[in-house]
Structure formats: structure tokens, C-alpha cells
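This is the structure I have questions about; it appears just below.
In this view, the complex is presented without one of its protein chains, the others remaining in place.
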Amino acid sequence: MPLVSESTLRVRYSETDPMGVAHHSAHILWLENGRTDFCRQAGFSYRELEAQGVGLAVVEAVCRYRAPARFEDELVVLTRLTEVRRKRVEFAYRVQRLSDGALIAEGATIHIPIAPDGKSCELPDSYFALLEKALA
Amino acid sequence: MPLVSESTLRVRYSETDPMGVAHHSAHILWLENGRTDFCRQAGFSYRELEAQGVGLAVVEAVCRYRAPARFEDELVVLTRLTEVRRKRVEFAYRVQRLSDGALIAEGATIHIPIAPDGKSCELPDSYFALLEKALA
Amino acid sequence: MPLVSESTLRVRYSETDPMGVAHHSAHILWLENGRTDFCRQAGFSYRELEAQGVGLAVVEAVCRYRAPARFEDELVVLTRLTEVRRKRVEFAYRVQRLSDGALIAEGATIHIPIAPDGKSCELPDSYFALLEKALA
Partner (left out) sequence: MPLVSESTLRVRYSETDPMGVAHHSAHILWLENGRTDFCRQAGFSYRELEAQGVGLAVVEAVCRYRAPARFEDELVVLTRLTEVRRKRVEFAYRVQRLSDGALIAEGATIHIPIAPDGKSCELPDSYFALLEKALA
């Protein structure tokens, strides 16, 4: 079974805007939270990966906003992999409100591993194996 | 000629991450800056539109990251309309570095006018006319 | 016994900077998290208070940074009241790392209740009573 991680969060006041709802940039941060939790549940810390000199640069991000989220709403971010290659990793996300299951947003991000010099590189074997396993 | 607005900005330290480059969420804020400047150059203030009870909710945002931007880089956001309808407005963006013209990112956002109750509504005539003119 | 609320959070990647530690603006958001959790534990939702037309504007914020917090560090924000008056409320905060108890930061904020017109007003009786009880 492919891994689907669940990250819960509560909408921060600072994330809301004059329309009284979460600003659309907040969702981008929530997806990142989902992604780092996913890695942890897949068996590694994103922080360790970076400590080894490999970053996962975002090359594309998309978010579709389905319903507004309000201050203090409790949300869950469901994160899964949609592709794992040595030089490219893709995630997909669903953000739902816990109280009523409402779909708040759907998102996707594409990443490439990069070395400290900013050049594209390959995922180290052990991390590649863990991600492949989480996708299976 | 369709209006293409130019917004300049300097990458803030707070916008950069441990990889030493602008975090991918910062670009989303820059696109918004581009959009509000575009409206101003098209002849109205986004703030006035909201004061009239009409918000432009973001229903989709996409950003493709082409090159990293670093702290203190001066950037320009080029913003143009790609579609204007009574109940839907689309913008496209290019973010470039001023010093060398490097393409930093391309983005697009889709918006729907919403009333204070959060329901979809039509753009007021005067704003619709100004946006149509900016697209022509 | 005065109420001391505990809010746990994990340092987000987006909150860290090129020095590899949480940017000093992140702590300001964490204090706000602590404050809204405090209100909830004191018996009311800050969202309800706003819905009644009363905001708690920040008139002063101070933060002393004692030790760096890193990406993925789990932190706890301890929040308590230091003063409750009809037209002024003060909070104090300690941010600690869960793994080793290290003191990350100490903060304080001063707030005044404001009406929708932005003018200073008095806290509604029921909220004043709940805050007084939480201070006792």
C-alpha cells in the first residue's frame, strides 16, 4: 500500500487575510508541512537529507483552492508520492477540514535533488529506496 | 496593446531558506504584488474593489521555478491578464532578475469575484471594463 | 493557580533562514499561537471574540532570543497572563525545546481591545471574567 501521511494543523491568525479566510500562500506552507511529515513517516528526516548535502528544490507547485479555511479551523494534510525517480520526485496533497471533512485544497509539487552548488544531482541510494518503498 | 505591469522588489532575508535561496512560498507573494500593481496601472485599486464588497478569491495558483533567487537580488514581476470574464479572471506572470535578465519563475493564477458572504458574484461593470481594456 | 497554557509546534522549513535556524519573525507567530491556545484553555475562542466585534490589537511586542531553534525541532510555548484590565491585557511567554528543555525565547505582548472602527474599547464582561479567572 502506498504511504499516505496525515498532518494536522490549526489555521493561524497570521495566516488569515481581510476576507477572514486563510490567505492562499498559507496552503503552500501547509503542503510543505505535509511533505516533511511524509518523509518522516517514510523513514527519514528531511533535515538529515539536507545535512548530507542534498536539497529537494521545488521546481513546480500548483494548488487548487476548493473551499475557504478559517482561523482556528483544524485541518489535515494528506500527502502521497506520485512519482519517484533518481532525479525527480513528485508529491500530491489533499487538505481537508477535520470537523466536516470538507475539501479545502488539492495540490502537487515537483522536486529535483540538488547538490550544495545548486546543480541537479541524484537521490542517495538509501533515500531513493525509502521513497520507492513508500510509493509501492 | 495589452497592459504588462512591472513591479520591482528586492528579495528579503526573511524570504530565504537554509539553501540560501528564496523559499518557494515567497514567489507566491511576489505574484500577488505583481497583481495589485497591475490593477493600479489598469486604473483601480484592489483595496477599493474590496471596499465595494468584492474580493478576488484565488481558486488556482501555479508556479514554475526556473532559477534560484538570492537575498538582495532585485527582481521584476511582469504581470498580464490572460482572460477576463464577469465571473473569472486569469493572470500570468514572469519573474526576472534585473541584473542579468535571468528568468526566475513563471506563474499563473485564476480568480473568481466573491461577495462578502463568500459566494461567487460578477465583477462590477466599471472594474470589468477596466480589466477588458487592459487585456485588449 | 494562574493558567499556563502549553502549545506544541514543530519548526517549519519555511521558518528557517540561511543561518539554518528559525528566523526571528517566526517566534512572533509562535507567541500568537500560544495566545490563541491560552484563550481556548481559558474558556473562549479568540475567533468568537472577533465575531462579537472586539479585536485584541497588539500595541507592543518584545522577544528575547536565547538559543537557536532548528528545522523540525519540537517546541512548546508556555503562555500566561501578566495583567488583565478592561482596556489592556498583557501576556508573557516562554518557548522551550521539548527534547532537552532548552530555553529558546522569552516574550511579552501588550494588547488593547478595539472596536470595528479601530477605536479602543472595553473587554466584554464575560471575556473579562474568564481572563481574570485565568490570571488568579
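The first chain written gets the first letter, and so on, giving A, B and C; residue counts start at 1 in each chain.
FYI, a contact is a pair of C-beta atoms (placed from the backbone, for glycine too) under 8 Å apart; a residue touches a chain by one contact, two chains touch by 3 or more.
On a predicted model such as this, the values are computed, not experimentally measured, just so you know.
Although it is not drawn, the missing chain touches A, B, C when the whole complex is taken into account. For the chain missing from the display, the contacting residue among C:Val4, C:Ile28 or C:Cys121 is C:Ile28, taking the whole complex into account. In the complete assembly, the contact with the undisplayed chain comes from A:Phe71, out of A:Trp30, A:Tyr46 or A:Phe71. Listed by residue number, the positions of chain B touching the unshown chain are 12-14, 29, 32-33, 36, 45-47, 50, 70-72. Looking at chain C, the residues touching the absent chain are 18-19, 21, 24-25, 28-29, 32, 50, 55, 57-65, 68, 114, 118.
Although one chain is not drawn, its touching partners on chain A can still be listed: residues 13-14, 16-18, 20, 23, 25, 71.
Note that in this section only the chains that are shown with their structure count from here on.
Matching CA atoms, the turn from chain A to chain B amounts to 180°, rounded to the nearest 5.
Same-residue interface: chain B and chain C share over half of the residue numbers found at their contact. Separating the centre of chain A from that of chain C, both taken as means of CA atoms, is a distance of 27 Å. As a whole-number value, the distance joining the C-alpha centres of chain A and chain B reads 23 Å.
The distance from the centre of chain B to the centre of chain C, each centre being the mean of the chain's C-alpha atoms, comes to 32 Å. Residues of chain A in contact with two or more other chains: 29, 32, 50.
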